[in-house]
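Sharing a structure with you now.
A protein chain is absent from this complex, but the other protein chains hold their places.
Each chain carries a letter (A and B) given by its place in the written order, and its residues are counted from 1.
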Amino acid sequence: MLIAATIAILVVMIMSILRAVLGPTFYDRILAVNMIGTKTVLLISLLGFVMGRPEFLDIAIVYALINFISVIGVLHYSDSSVFKRSNEHKK
Amino acid sequence: MDITSALFLLIGSFLCLSGGVGILRFPDFYTRMHAAGVTDTLATAMILIGLMLQSPDALVVIKLIIILLMTLFISPTASHALASAAIHNNLKPVLENKKDNE
Partner (left out) sequence: MKDLFAVIMLAGIYSLLSASFFVAMDAVDVAFTEASVGAGISTLLMLVAITMTGRSEDPVRHKPILALVVVVITGSLLIYGTLDMPYFGSVDAPVHQHVAPQYINDSMQKVGMPNIVTSVLASYRGFDTFGEVVVIFTAGIGVLALLSVARRPGDIAEIDSLNKTMHEEFLILRIVAKMLIPFILLFALYVQFHGDFGPGGGFQAGVIFAAAIILYTMLFGMSTARRVINQSVIQLFAAIGVLVYGSVGVISLLEGKHFLDYSALSADPVAGQHIGILLIELGVGITVASVMIIIFFNFAGRENSQQSQENNES
């Protein structure tokens, strides 16, 4: 059962990577990266149980926090007026 | 114990897969975010509860509860941040009325 869940999560991660490559707008890609991040947390927890080493849960906690901070960082800095100015220069 | 844990894991995997299919097939950014955000949080909760029922050690259960609480805080907040950033930058949702009028 654990192995089936692991395979399901891997399939979902591949689907998210497809969306990250395809997605027409910038926000689609950030959404896909966020989803890959949360699925990685689950993947690491499941792998920890499959391989019998519960120390992996520390990595899962760290990865959940880092994912959150990275998404907030990307959104904050994409909103920054520096990018809007450089986009206007291109137009 | 094993059967309930396997049941939770099964429900969690099914929700996860449906979220993945949704993120590929929905027509618009906001609908995709709906699929991703809702199924993300719920699938994580189900799978973590399934893992909790399976582990013998108390420390492992406490760590799993911590991950669960953090995900319940973090995942909806990230969806909110993403949606409000998209609205702020004038990404308009596709409304059904336009297609009906054409």
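In the analysis below, contacts are C-beta pairs under 8 Å (C-beta built on N, C-alpha and C of every residue); 3 or more make two chains touch, one makes a residue touch a chain.
Quantities reported herein were computed from a predicted structural model and do not represent experimental measurements.
Colleague: In the complete complex, the chain left out here touches which of the visible ones?
Modeller: A, B
Colleague: Could you list which residues of subunit A touch the chain missing from the display?
Modeller: On the side of subunit A, residues 17, 20, 26, 29-30, 33, 36-37, 40, 43-44, 47-48, 51, 53, 55-56, 58-59, 61-63, 65-70, 72-74, 76-78, 80-83, 86-87, 90 touch the unshown chain.
Colleague: Quickly run down the residues of subunit B that touch the omitted chain.
Modeller: 70, 73-74, 77, 80-81, 84, 88
The rule we apply is simple: only the chains that are shown with their structure count from here on.
Colleague: What whole-Å value do you get for the distance between subunit A and subunit B if each is reduced to the mean of its CA atoms?
Modeller: It comes to 12 Å between the two C-alpha centres.
Colleague: Using the touch definition from the top, list the residues of subunit B that touch subunit A in their complex.
Modeller: That would be residues 5-6, 9-10, 12-13, 16-17, 19-21, 23-24, 29, 32-33, 36, 40, 43-44, 47-48, 50-51, 54-55, 57, 59-60, 63-64, 66-67, 70-71, 74-75, 77-78, 81-82, 85-86, 88-89, 91 of subunit B.
Colleague: Using the touch definition from the top, list the residues of subunit A that touch subunit B in their complex.
Modeller: By the definition above, subunit A touches subunit B via 1-2, 4-5, 8-9, 11-12, 15-16, 18-19, 25, 27-28, 30-32, 34-35, 38-39, 41-42, 45-46, 49, 54, 57-58, 60-61, 64-65, 67-68, 71-72, 75, 78-79.
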